[in-house]
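After the structure tokens below, expect a handful of questions from me.
Yeah, one chain of the complex is gone here, protein chain that is, but the others are all in their spots.
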């Protein structure tokens, strides 16, 4: 018993007052190989975590601490559930102590630091660490993540778009017109975070539907960088995010035109084979219509491949829970991989339905 | 035509950026006898109203103005859709110019200024005007309102509780045990206003139910003052408000114990007779189960009288749209009365269902 | 007064127990030039309309009647808010009596009867009347509707897609690649009607998002027939409808690739000019992000034209209330036009927000 406890991974969370923070707490507190040792918040020093998040009453005994009090350097891994820019400011100190880092913000998502600076309005303070870091989309980058000391956990939209398009683009395949791919994406409101803002008030966001960020969204360069890498060249992407009056869930409808020479491709088989060994990517049977609730609170992404009228237009439907496979669940999946655990450890919760 | 326009009521709104403000704009812009002439906001000077409230695009051409620019003293009536304390600070100046005032905040709801100061944490700055003002619950106070220059528009909860209990208490009737009346009330989220707060974010308030203010709520003294006046003596009230994940709507379940000597009373008839001539109070047939959506966006309150098992416990169900009969619609009803118009003018919209 | 009443349009509704029925009742009961004279339902004979739809209590006194009792032939106009196939079975009898017909189902939407029969699984019983009928999308077909005796009121999705694409296609314009247009559409749940079905239960449809009909939807041939007519040739359309957890509202995101020779076109100006005189189509300023709630319960459609990065991909955002401009409001608009009334009569309600 003592030895089992001794061998557990000591995990800390920086900035755990937002939705990715509470979701990390939910997952890590039930993870059989993890011991939660610290959680920081500048504002809430001394407050029991369970006072802010009543679902944790009786389950998580930690209190928030200011960063200086929390012994983060004694952790084996620290998750950053913070605004952009925080992880890169603390990375070096922690790495020097041998602590591994998983950042749920954008600091380690884009290798192109100019692009980072343009979209996030701040200079990148540790390009050397960035160069050594791994992009934490496990299904596309498994071996690199396994050996990484710093992982940039992907954005929620990029997770769906990249996994939904990868089989079409990988390895220089010439299957679809890569100059004009469309990603029409829909997210639940929790994707906007727990910040007090008028636009995400219940009375503003419920019984309503809208697009946003049509002129530009920070996830666009992230998607593009990795699409280009997959395809081995520039991919033209139109990306339109929308806001759905639901708490959790993300649905991406992807449109790609099949090239004339690829009209005989069995796309269903292509997707099934690509993800045959993936625990968290479910290629549904042909004709399936996935619903976001089928993955509510679970680390699962589902894909359905459609080709209406057997024509030249592919329609790929991708769903996930934006807070789990799109954020905190994926972060735990990365941790498992980095520490040599079976990838599904602590991530086998069945989705909540209804 | 010109003379008709000339005779229309010139109406101004102070602080129209909240939900009662936009609802006033919706109602007044469609009112056949009103000309909207000014709307103020310190922060949004120069912004077209329709930019903040896109439902008003093409329907309301006004821009927000700072209070000093808006010619409020040229109005016939000014509505205050402001935080508590604003109306009383501007009342004297406007009254001196002959402008009538309808305050949707609490400044003129409580005659007991000590009680006001205890609950609203500010001194009352014009007790003389308060003494002359009328409490704007038309069905209980019609004649006084008709002659008033200042009206305190009732709170949303008080409107339902007072109209739901009045027939039992008025005129010193001895029908129910007035020492222990219970009001278990439920409100849609718009009742909390348009202020950015974490607790009313979509991701916090939807798919959830909770009580609040159990230890004390500002509407409690307002209800009590008027209940006591109705009953001609102290009424013991337990008031528990709850938050419902819906935008609009209020539902109050009122419990009163029938006195032994009143067991033969026909309560259904009592309520029907009391409100027989009221356009905006609908006493439903015996056994009815009202739904808040049946009054969505309409100036209507409905009451259903229940007496389970024909026992000694009355259960009165009361519904309204908190933003209409519970706020802005009632304010327009008051205006109609103050200006000698038929009370229903501009208030006959059919509720939106579904 | 008597003469005014005498000159009012006598309107009947067949099958008014669904959502388009109650919405017709709401609009027609407030229409200054209409007298509601009959509403039929086989099942609910004798039931007051207000018992089924409590928002109509005190506002509509009609009872449902069986079709044989209702004197539909004495009406000036009859609206069919029925399942597909009913209007065409009764059209001849009514037309012979001089009654005009507005069908909210699909019987008079498609001129191609083979296409009708394939998608609606029934033969078309009156192709001669169909040939004389008008497709009731006023902004595209005004003169023909004005003289028609039978109008096929458009489907909700077609209304948004056709009005959103018309300026690009009309008059043989060569502006966009018409071989691959994409309509990614999202509808509130009321679009599925008031039929008891598991898939639209609250516990199934709320906090959820899904696509449906990806392999084929009845509105697809309707859109295509009219797109082809607009463009003067075949238009390739991919149409994917989705279900949004909101009661009312429709949002269509339309993607069209700009042709090389049309890259200098001012698309914003094109749309503004096309709809400059339309009361119910609002082309919003460049960069606008429309929200469905801005038209809740109003007969209004709004369009925003986007061209991300000034590239060759147009993104057209179109919103409406599916039950108003997408159904019953449009039907009243058609009636106004057929009877020579100003088109906006009875349709000027301001949208409900929040």
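Going by the order they are written in, the chains are A, B and C; count residues from 1 in each one.
As a working rule, contacts are C-beta pairs under 8 Å (C-beta built on N, C-alpha and C of every residue); 3 or more make two chains touch, one makes a residue touch a chain.
Here the structure is a predicted model, which means the values were calculated and not measured.
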item	value
Contacting the left-out chain in the complete assembly, out of A:190, A:253, A:320 or A:333	A:190
Residue touching the undisplayed chain, where the options are A:19, A:80, A:120 or A:135	A:19
Subunit A, residues in touch with the chain not shown (by the definition above)	19, 22, 26, 29-30, 53-59, 190, 194, 206-207, 247-248, 282, 284, 290-291, 293-298, 302, 323, 348-354
Touch list for subunit B against the chain that is not drawn	180, 182, 184, 186, 188, 203-204, 206-212, 214-216, 238, 240, 242, 244-249, 251, 253, 255, 257, 287, 289-293, 296, 306, 308-309, 313, 315, 317, 354
Interface with the undisplayed chain - residues on subunit C	19, 188-190, 192, 194-198, 200-207, 245, 247
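Here is the rule we go by: only the chains that are shown with their structure count from here on.
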item	value
Most widely separated chain from subunit A, with each centre as the mean of CA atoms	B
Identifier of the chain whose CA centre is least distant from the whole-structure CA centre	C
Between subunit C and subunit B, distance of the C-alpha-averaged centres to the nearest whole Å	37
For subunit A paired with subunit B, centre-to-centre distance based on mean C-alpha positions, whole Å	46
For subunit C, residues that touch 2 or more chains besides their own	206-207, 247-248, 290-291, 293, 296, 354
